[in-house]
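All protein chains of the complex are present and in place, except for one that has been dropped.
And then chain A:
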């Protein structure tokens, strides 16, 4: 084990034997460290003692059957669960040396660094230009019109949408097709220059061609951003993810390099799920 790597040794974790990090990928920088994360919806415990390290500039896929807590976990990373009054969270979600759940952590600041793309494309009912420029303007990233134009173009180019919309920036974002809308949402997320982009089943509402476009896009975006994506589609996880975590009943059963996990899963449950025996 490389001592300089941000990988925790076995003694550091109270749940010895629970996989939460990947030893042979020590060369990657840590983005988000999760330790003993528990979450309750009222009295129902949805997440149980989660431990996981998420690495920078990689795509991590969260897979697992419906209701296993993967989306809930994703929303812990930018505190979107705060919006649900009955949710109660315990444990550490650490980013950049800061506890995300700490009282003094401003969720607005957190969400600026951890962007999100949702399951259903949800562009603001405003123009394409406004969709992208709204958040940077709100965060005072840009103020001059020229800078703003440049940033909008850059974000749309990064999202692979520029060529399709450059002549109709003032048209409503909702006039685009579903796949284009989703890329607009990605452009909106990257316009604030976050470190991490969370994607909650970003292609589940899209047709296969749009899905392929988004997958290509994720592949390119990981050069600049850390991407954590939830997916129901095992092939998608295999195609786009560097790492994959398998969730089951609120626990992480297995977390590993995607290739390793899909070829030689360590746990029986993982194997059953991947091979489609249940889920």
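Assume a residue touches a chain if its C-beta (ideal position, glycine included) is under 8 Å from a C-beta of that chain, and two chains touch if they have at least 3 such contacts; residues count from 1.
One rule holds for everything that comes next: contacts and distances are computed from a predicted model.
Participant: What is the protein name, per UniProt, of the chain that does not appear here: "Peptidoglycan-associated lipoprotein", "Sarcosine oxidase subunit delta", "Phosphate transport system permease protein PstA" or "Protocatechuate 3,4-dioxygenase subunit alpha"?
Facilitator: Answer from the record: the omitted chain is "Phosphate transport system permease protein PstA".
Participant: In the whole complex, not just what's shown, which of A:48, A:88, A:139 or A:267 touches the removed chain?
Facilitator: Looking across A:48, A:88, A:139 or A:267, the contact with the absent chain belongs to A:139.
Participant: Among the options A:28, A:70 or A:111, which residue touches the chain absent from this view?
Facilitator: In the full complex, the listed residue that touches the missing chain is A:111.
Participant: From the list A:32, A:61 or A:80, pick the residue that touches the absent chain.
Facilitator: A:80
Participant: Residues of chain A in contact with the chain that isn't shown?
Facilitator: 78, 80, 83, 85, 108-109, 111-112, 115-118, 120, 122-125, 134-135, 138-139, 185, 188-189, 192
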